[in-house]
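Before we start, here is the structure in question, set down as structure tokens.
As you look at this complex, bear in mind that one protein chain is not there, while each of the others sits in place.
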Amino acid sequence: MALIETVNIFQNYDGREVLKNVNLKIDRAEIFALIGPTGAGKTTLIRILDLLEAPYSGRLFFDGVDVTNPGVDQLEVRRRMSYVQQRPLVFTMNVYDNIACGLRWRHMKSATIKRKTEEALELVGMTSYKDRNARTLSGGETQRVAIARALAAGPEVLFLDEPTANLDPVSTSKIEEVLTRIIREQKTTIVMATHDMSQGQRFAGRIGVLMNGEVLQIGSPGDIFSSPGNREVAEFVGVDNILSGVIVDKDNSLVSIDVNGRFIQAISDYGVGEKVNALIRPEEITLSLSQDISSARNTFNGRITRIFPLGPLVRIEVACGFPLLVVITKRSAEDLNLTIGKEVYATFKATAIHIIRS
Amino acid sequence: MLTVLLGRSLVAFLATSQIGIEGGDLNEFVQGFVKAFQLIITLDPQVVDITWRTLAIALSSCIISTVLCLPLGSLIHFRRFPGKRILINIVQTFYSIPTVVVGLLVFILFSRIGPFGVFNLMFTPTIMVIGQVILVSPIVLGLVISALSGVDKGLFETASSLGASRVQAVFQVIREARYAILSAVTMGFGRAISEVGLALMVGGNIRGFTRVITTAISLETSKGDVELSIALGAILIFMALLVNIVLNRLQQK
Partner (left out) sequence: MKRSKILFALVGLLLITLLASIAGCAPGAEYPVAQPKARFKIATTTSLYDTGLWYYLEPIFEKKENVELDIVYAGTGAALNQGKSGNVDAVIVHDPDQEKPFVDEGWGINKRSFAYNFFMIAGPSTDPAGIKGLEPVAVFKKIAEGGMKDPNNIKFVSRGDNSGTQGAEKRLWANAGYVYADIEKSGKWHTEAGQGMGPTLMMANEQNAYVLCDGSTFTSYKGKLALVSLVNKPSEATLNIYNAYAINPAKVKTAQIKVANDFINWLISPDVQKMIGQYGVKEFGGPLFYPISDPTYPAIPNLTDNMKPVQ
């Protein structure tokens, strides 16, 4: 049985629908990432799951109990969960007291409180900050205190809302270290909202894509990133090449798609005549100056129209009957001496293409 | 208020010193201060009695007012109800209600012929405390609500998300606002200790029983006996200074 289950959750703010028909199941001890653009409704959904907000309609089950039922003691259920907000608010007291708050509210014995607080401090590496005024901490330190505070009471579920969104890279990696440690050492279920797809990919066992209040796809990171279920998800997860075309030929699962007069070979179960989108990740495309004889089924020649440096990588736009976005290393680009207007060959495997209905 | 009182004392004293028949004006002036200093140093029983009573009455009214207004202020702040804005405005209007108006109200209510006359409280320190509670409560209530409003709105939810019950979360907000709330009480104390109209009207300025610093200064000065007034005035200024220092420290936190 899932630990948390939502059934047809809707939420309205001032008549505006912010969550539509959300159906989710989150299992015990799983790491679930909720990804989506800002304003998608991730925070709203988490607040509903943490019982801070009541949904407009729909039901929410925690450990099998319908918590949207008025007879249920919501405080008891809420005490089994914890939530670290995007910008956590620390109380005006020292770090130790901040962390001990939740434990005191649960009326634990003082020896237990002491032990759990110190364990939490140790977990996030903030033991030496015990007596510091929590208000004087930096962003990263505050985040760690907030996490320790949330974990001290040993919740069954930890909600994290964009845990590293406002932090510099060093603090971000520190927080991710902490998260890794938590995941390794404890059996807490974690629901993490993030707009950083690579973060979601790294930590999550499953990902839910939330856009405009709707859950568009749920699956493993691999599924989401390589096989986005539809165009919006694809655009969000960084599949830059979405080519529309029609299946004109089929041989077992190998299909031939007509895209603007050129033909792409891909693997799909859809039939001839179907309008589809071919999704290709930019990293899956290689460039060469001459036609390669390789196992790749798709090779197209075209001209380079734009070149974007991207740190250690380069993003290249090639016009080959349809626009293709390619990402290669800077080194490779220099080796090939790529310039705008140059004629190149873009090659990619049939298996690198993900086909979705149009 | 304090400056006015002191100003009046000073003027009256200066006027008195003009009648220094023998010895010259300056001599009398200085003599007054010297005698006042002596009264304080030697812990003159009248000075001690009046000072102690002033403190006891003002502190009691502040504490009682806080006990009443902290829960009431929390209630008003945390609940939504129609007319909330108007209520808060009314409370703020009464911040500077004239002390004699409160005195009049208390007199009407607690005079023997009044509805609460059966308690026989006129001219007692108890009625002075009651009056000061009425006087000071708008300030304490209004500033408590202000203090609570100054706490980030998200704090209540943060506490809830960490497992606080509604009551526990309310207390956490109050804890966050503790310095501002203490400021509110301190301001109430400042007002209580420096008012004279109410104390005079309902206390009767009875020697040894309801005489406080302000009423004593008022009486002694108008009779031309200023040594006691100066001594008490100095003590009152000292207390006002203390209040100010405490307030400053609290507001900086």
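The letters A and B name the chains in turn, as written, and every chain counts its residues from 1.
Note that contacts are C-beta pairs under 8 Å (C-beta built on N, C-alpha and C of every residue); 3 or more make two chains touch, one makes a residue touch a chain.
None of these values were measured; they are calculated from a predicted model.
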Residue, one of B:S111, B:S149 or B:S165, that touches the chain absent here: B:S111
Residue, one of B:F37, B:F123 or B:Y179, that touches the chain absent here: B:F123
Residues in subunit B touching the chain absent from view: 12, 15-16, 18-19, 21, 45-46, 48-49, 52-53, 56-57, 59-60, 63-64, 111-113, 117, 120, 122-126, 129, 175, 204-210, 219, 222-224
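One rule holds for everything that comes next: only the chains that are shown with their structure count from here on.
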Touching residues on subunit B, where the partner in the complex is subunit A: 152, 154-155, 157-165, 168, 172, 175-176
Contact set on subunit A toward subunit B in their complex: 50, 52, 75, 78-79, 81-83, 85, 88-89, 91-93, 101-102, 105-106, 149-150, 153
